[in-house]
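First the structure, then my questions, so here it is.
Missing here is one protein chain; the remaining ones are kept as they sit in the complex.
On to chain A.
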Amino acid sequence: MSKVLVVTSGKGGVGKTTSTAALGAALAKAGKNVVVVDFDVGLRNLDIVMGAERRVVFDMINVIQGDAKLSQALIRDKRVETLSILPASQTRDKDALTSEGVEKIIAELREKFDWVICDSPAGIERGATLAMHHADVAVIVTNPEVSSVRDSDRIIGLLDSKTERAAKGERIEKHLLLTRYDPVRAARGDMLKTEDVLEILSIPLLGIIPESPEVLRASNLGTPVVLSNPDAAPSRAYADAARRLMGEQVPMTVPGEKTGFLTKLFGRRVA
């Protein structure tokens, strides 16, 4: 039974693409057949974050307009066999994204993959509503910060009213992914706590991703963080989140960086 998941947030820059890449890679590493789909027409970035930017030949718009077959546009990841990416168009206008075209592509992807992960563009315009339209599950990426929480609340409202599931009177499964979390600042009272955000948005928590330099390192390399450094704190948090998506019960923790003897001695990572 395949699942369509949308990674969305309303606000830009909170970590949608990073989270799409990381969750996709974590699910694929667990043996699932996964495709990550970029819906940000004109401002595609999933390809570069995944390190596939030089392998893009055809994109989703080519498929919608019949210039390429879906199988020609899909790029197989070189590190994890069961992971693929469907890039967005960088040059075309976002009006080229038609709802009929998207519907057809999603239906075809459902047949090929266990998980279809849609990376939504920021905002609440056409691209974002199309990305969420066919979703069974939504991951709402939120930073512990007022503008991000406000935008997430708006997106939750759209998920409950503008999606296919909502139109059929069904509920869409929603999960909160709190990113760029700093437990020390939260404890000091200088950052919204997990409980604060959960109380305001009242949706279940999928995971807490701690703020970490590893995330930027991973995007520099073009490798999802769970693959570039699987032991890093954000990688463990994403791996746990992926297991929860698969229905496993995993205790909720905020992973910290491991400080081994040598690290303490030299004050920095040695390996």
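Operating definition for what follows: contacts are C-beta pairs under 8 Å (C-beta built on N, C-alpha and C of every residue); 3 or more make two chains touch, one makes a residue touch a chain; residues count from 1.
Here is the rule we go by: contacts and distances are computed from a predicted model.
Trainee: One chain is missing here; what is its name in UniProt, given the choices "Fe-S-cluster-containing dehydrogenase component", "ABC transporter ATP-binding protein", "Cell division topological specificity factor" or "NADH-quinone oxidoreductase subunit I"?
Mentor: Its record in UniProt gives the absent chain the protein name "Cell division topological specificity factor".
Trainee: Decide which residue listed in A:Gly31, A:Gly157 or A:Gly256 touches the omitted chain of the complex.
Mentor: Residue touching the absent chain, from the options given: A:Gly157.
Trainee: Of the listed residues A:Ile61, A:Leu109, A:Ala186 or A:Ile209, which contacts the missing chain in the full complex?
Mentor: Candidates A:Ile61, A:Leu109, A:Ala186 or A:Ile209; residue touching the omitted chain: A:Ala186.
Trainee: Using the document's definition of touch, tell me which of A:Val146, A:Val184 or A:Met252 contacts the absent chain.
Mentor: Looking across A:Val146, A:Val184 or A:Met252, the contact with the absent chain belongs to A:Val146.
Trainee: Applying the definition given at the start, please give the residues of chain A touching the unseen chain.
Mentor: The missing chain touches chain A at positions 145-146, 149-150, 153-154, 157, 186, 188-193, 196, 199-200.
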